[in-house]
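Single-structure report; data block below.
Entry: subunit A
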Amino acid sequence: MNWDWHYSGQVIPDLLDGLRVTIIATIFGYLIALVLGLVWALLRRSPSRVLNQAVRWVTEFIRSTPLLVQLFFIFYVLPAWGVTLGALTAGIVGLGVHYSTYTAEVYRAGIDDVPRGQWEASRALNLPRRRVWFAVILPQAVRRIIPTLGNYLIALFKDTPFLLGITVVELLGSAYDAGAHSLKYLEPITVAGLFFIAVSVVSSLALRRLEHRYATN
Partner candidate 1 sequence: MPPTDTTSPADPLPERAADGTPGKPPTRVPCGIKFEKVVKRFGDNVVLDHLNFEVAAGERVTLIGPSGSGKTTILRLLMTLEHPDGGIIRVGDDPLWHMERGGKLVKANERHLHEMRKRIGMVFQQFNLFPNMNVLRNLTEGPVHVLGLGKDEAVERARGLLDMIGLADKEDAHPTQLSGGQQQRVAIARALAMEPTVLLLDEVTSALDPELVVGVQDLLRDIAANTDVTMLCVTHEMGFAKDISNRVLMFDQGRIVEEGTPEAIFEDPEEDRTREFLSAILAT
Partner candidate 2 sequence: MSEVLNSYPQLLRGAWLTIQITLYAAAFALVLAMVFGLLGTARSRLLRAVNRVYVEFFRGIAALVLLYWFFYALPLLGLRFTPLAAAVLAIGLNYGAYGAEVVRGSVNAVPRAQWEAACAINFTPLQRLRRVLLPQAFALMLPPFGNLFIELMKATAGVSLVGIADLTFRAKQIQASTGQTAATFVVILVMYFVIAQALQVLVRLAERRSDRVLGRRLPTRPAPIAATTGEVVSP
């Protein structure tokens, strides 16, 4: 079988629709991951040992089990408990929760990396707790972790195809559907793969730039 250029052109609008869904899932999933991850990281610093360990094991559990199964869980199990989410929403929540366990580790390392002397200097200046966090510690931590957080954005993007497991027609799903329709899978799946490579190569180049900027500042 040969490559059909005409057919490739035909499927592109469908694929672009899929790409749109992929990007929506990526952006909203990432926002959840950023916020929820910070919550985990701050809870891990709580003085309560029970809370501390509970958060540790919950995040460890989420991090070491497959995203796909977690998506099934959110999409098929939660409705039985009265929480019904649309497929895309379930996918976004799944991506966000899964990746929040990674960003939590990034935040934690970033905060731990701020030299002890910064805490001590804040104490010596008698700064209020809020100022210590928002004016001293977090600004320094954020600068260090931006490149790593960026890597997880790209990783999350590359995990969006799992959403097709819960009927979301994202980029790979739209390619598969197009192929199933005409029984010609080669072109749509290849083009979808090229889209993925294009987006991730471009974004990792952009990220390296960003890294460079934060390294030199």
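By our rule, a residue touches a chain if its C-beta (ideal position, glycine included) is under 8 Å from a C-beta of that chain, and two chains touch if they have at least 3 such contacts; residues count from 1.
As a selection rule, all candidates are chains of the complex that A comes from, given by their letters.
Just so it is clear, the model here is predicted, and its values are computed rather than measured.
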Seminar exercise, completed: Complex contact for subunit A, selected from 1 or 2, goes to option 2
For this session: Over in the complex, which subunit A residues touch candidate 2? Could you list them?
Result: 1, 61, 64-70, 72-73, 76-77, 80-81, 158-162, 164-165, 172, 175-176, 179, 184-186, 189-190, 192-193, 196-198, 200-201, 204
